[in-house]
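I'd like to ask you about the structure that follows.
All protein chains of the complex are present and in place, except for one that has been dropped.
And now, subunit A:
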Amino acid sequence: MQPQTTETSVSVKVSKNEALTRRLKQFFKYKLAVIGLIVILVQIFLAIFANSVTSYSPTVQDLTHVNLKPGSPGHWLGTDNYGRDMWSRLVFGARLSLMVGFSSVIIGTVIGTLLGLLAGFYKFLDTIIMRISDLMFAFPGILLAMLIIAILGTSLLNVVIAISIWSIPSCARIVRGSVLSLKKQEYITAMRALGASHFRIIFQHILPNGTAPIIVFATMHMGTAILSTSALSFLGLGAEPSTPEWGAMISAGQQYMWQAPHLVIIPGIAIMLVVFAFNVVGDALRDMLDPNMKSR
């Protein structure tokens, strides 16, 4: 009996590896997505090694070197109106935007997934959860975020909370859709017949089989979260103006845009690149994992 089990587990491992290799090969066919992935990896690298790749503090002012243009000695991306090194601010901004993006996506996705699982599995909860999400959909995203910030006050942490709350209904709806189709599958009926608990059916059988749309949602939502964070900071509702946050940097740089356009152009390009990267990777993952959604 024993050797047979080992054989089975080995074959499962091999087929899992094969599947992963096949998926990777498939992903590498999407050239734009590969470029996007490289951009994301570079951002993660910069965020982790921010202290090593910069020579200046992002917040220390040097009023003798204000508004230096890109290419200036010692400051290859120039300095801002307080003489702070733009490269340092950009790199630390990458760390901040990743942190805000990841935290809001993780919080929103975890809560949204849980609610979606419950709504899809239990009919009596479905009506309640879906009506609440309908109500939240009645507010344009940025408006809902602003309403939450109006209550909680302006800070980057509150931006994370606001974006998380805003993403919950979309995620819950996506997961609910998967659960509704998965729970009709024969293997779920079999699990019920075997007397498996609801908890086991939901978390061991439905959730693992419904991860594809969650992964796609989370990836796509990273871009939205980063974009929204910078927009809210631009409006003065997120990070403090001195914080090296890309949206706040654009907002502060706008006043000096005529003399030093790089203060606005550089952080804007950074936001666009990163959001673009998450969007193309999300697009490719959607095409790969969800053939029904494939954008021809």
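By our rule, a contact is a pair of C-beta atoms (placed from the backbone, for glycine too) under 8 Å apart; a residue touches a chain by one contact, two chains touch by 3 or more; residues count from 1.
Going forward, contacts and distances are computed from a predicted model.
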Candidate names "Nickel import system permease protein NikB", "Toluene tolerance protein", "NADH-quinone oxidoreductase subunit J" or "Formate dehydrogenase alpha subunit"; UniProt protein name, chain not shown: "Nickel import system permease protein NikB"
Residue among A:A239, A:V264 or A:L285 touching the omitted chain: A:V264
Given A:P73, A:G153, A:G195 or A:P208, the one touching the chain that is not displayed: A:G153
Residues from subunit A at the interface with the omitted partner, ascending: 32, 134-135, 138-143, 146-151, 153-154, 223, 227, 230-231, 234-237, 247, 250-251, 254, 257-258, 261, 264-265, 267-268, 271-272, 275-276, 279-280, 283, 295-296
